[in-house]
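Omission of a single protein chain aside, the complex is shown with its protein chains in their original locations.
Let's look at chain A:
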Amino acid sequence: MTKFLPLSKAVADNLNNGDTVAFEGFTHLIPTAAAHEAIRQGFKDLTLVRMTPDLIYDQMIGMGMARKAIFSYAGNPGVGLLRRLRDAVENGFPHALEIEEHSHAAMANAYEAGAAGLPCAIFRGYRGAELARVNPNIKSVTCPFTGEVLAAVPSVRPDVTFIHAQKANKRGDVLVEGIIGIQKEAALAARRAVVTVEEVVDNFDDLHPNLTVLPNWSVTAISVVPGGAHPSYAHGYYIRDNASYLEWDEIAADRDRFREWMQKNVIEKTADDFSARVEHLRNVA
């Protein structure tokens, strides 16, 4: 049975130094508020897992919280590169970062295998691709029925996954709709799953019966954080703040400007500040 907790407590109770953690969201429903809370609490030595480690992992890496990143696309989607991640990989700043790099297909399969309780994922991939040379976790298996050689990667089993979702009902069942991404697999692959939501409603009685729902007993904790995905978006609530993604490219390009921005917009703020950030994005959602 899940618990409704303030975000600061949900993060403190479920994240530890040295954990393997996924803050997932495939462009949509990125758990920015949860990531910022983790930054404020100053965790260290994290292994960060995410298909598309965008702004929030750029921020966590820039703040020196990550020992390792497991990912498949280290870009600012639609804008360009992740400059804090680049600084860590190219220059070891603020410290060296170990990377384990995959393709999207591999990561998606690895989360699904994690949710399915399997030790590895098998798929038709990496054919001719050089990642297989530089990542020792990319191996192959031969199909015992056809003889086809297939790619194999270890499943992803985070200690804890954080996701953002549109809403929970009072029992703590969780609904995700729109671009559903990898949210369900990432939550079910993890030992603990923490969900931030836009709102809590009485029940889901009037909803389509197939809407993606995580039953309350599969979720460790829920925190209500309106606007908690900003500058990502919540389908039906507010749109993506594309201008912020473009702006991030400049902020992250400079080490000092980055630190100032983090101090002002993350360290000195709380989860309650997210709601105001999406006000101007709500009327067009």
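We take it that a residue touches a chain if its C-beta (ideal position, glycine included) is under 8 Å from a C-beta of that chain, and two chains touch if they have at least 3 such contacts; residues count from 1.
In this section, contacts and distances are computed from a predicted model.
Remark: of the listed names "Glutaconate CoA-transferase subunit B", "Phosphate-specific transport system accessory protein PhoU", "Carbohydrate ABC transporter permease" or "Penicillin-binding protein 1B", the one matching the undisplayed chain in UniProt is "Glutaconate CoA-transferase subunit B". Checked against the full complex, the one of A:43, A:233, A:261 or A:274 touching the unshown chain is A:233. Of A:44, A:95 or A:124, it is A:124 that touches the chain left out of the display. Contact between chain A and the absent chain runs through residues 26-28, 51-52, 71-75, 77-82, 85-86, 89-90, 101, 103-105, 108-109, 111-112, 123-131, 134, 148-149, 178-182, 184-185, 233, 235, 239-243, 245-246, 284-285.
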